[in-house]
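One protein chain is absent from this view; the other protein chains keep their places.
What follows is chain A.
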């Protein structure tokens, strides 16, 4: 049991996760209405991407400016399944070709394209959500890292791929829904995902999935692989000279981050009810890196909180200042990066232990040695 706890980074991991779980699954649903809860669910889907970025950027030193690609792939896979389910011959009787998605009909497509066929099956869809982004990430990673392309070049190339993907999807609107995206999704296996109860259930499902991703990330970072990852980030050549295949490690961590992003994308589609190329492009992908930077790129929990906080402030600011909010949000980002380079998580780990020990001193107690909160760098 103890060994198992250590494998996940010790007691502190579980305390952190328990706090997050309590906040997300008890406190938030208790204090907000269903509309806000659904929004929070949407923010949480970005947290999946941010957690993935902590692994590959914060710890692996691989900055990907194309995480939107994988978020989008996951989201589109789910959206294609839901769209096919919504496009029954009865529901689309007014079309020239009933039984195909409405946007295909508008674009004079008369037959369901072959690559849409697998998405008639829920099992295949679930597999596709994980496998397609994984394979794509592997291809990109393998092509880059084996040739020792890294750093800023990798960032630029992933960014370019994100832009190319957007253009491809917008251009092939007969097959992809184009700039409109895939809209008007109704049911999942006959279950109406637009009702309040469905949104609540999906929110909880999303929370659970996120907690599992957090746990998996901590496991990965606490393992030998996690140590190697940091070593590789800081002194890549030494790790290579020690006999490790650096490229494979990079490919692996990139694939993991991509799969996380794809899972987030699938949950996004389920909760928001549509998918569009906006989430793949340059802006979305950079925004995801911002989430991670604000939360703290070394801490998986911090990044998740960052994604949540930034999206939440985006909504709040834009509701309060409809014309001024991008400026305010921009100022917030600049302030965080300038004054707290390790993000919110860095702030907490810098000040929380001091505050804690101060409080303990005042209470007439001395901090016990080996206090995990004081020793544990935020991760």
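Basically, a residue touches a chain if its C-beta (ideal position, glycine included) is under 8 Å from a C-beta of that chain, and two chains touch if they have at least 3 such contacts; residues count from 1.
Following the convention adopted for this analysis, contacts and distances are computed from a predicted model.
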| item | value |
| --- | --- |
| Name per UniProt, for the chain absent here [options: "Urea ABC transporter substrate-binding protein", "Acyl-CoA dehydrogenase domain protein", "Sulfurtransferase" or "Peptidase"] | "Urea ABC transporter substrate-binding protein" |
| From A:106, A:142 or A:312, residue that would touch the chain that is not displayed | A:106 |
| Identified contact with the non-displayed chain, of A:120, A:278 or A:354 | A:278 |
| Which of A:39, A:91 or A:131 contacts the chain that the document leaves out | A:39 |
| Missing-partner contacts on chain A, residue numbers | 33-35, 38-39, 42, 94, 103, 106-108, 167, 170-171, 173, 178-181, 183-186, 194, 272-274, 276, 278-279, 315, 318-319, 322-323, 325-326 |
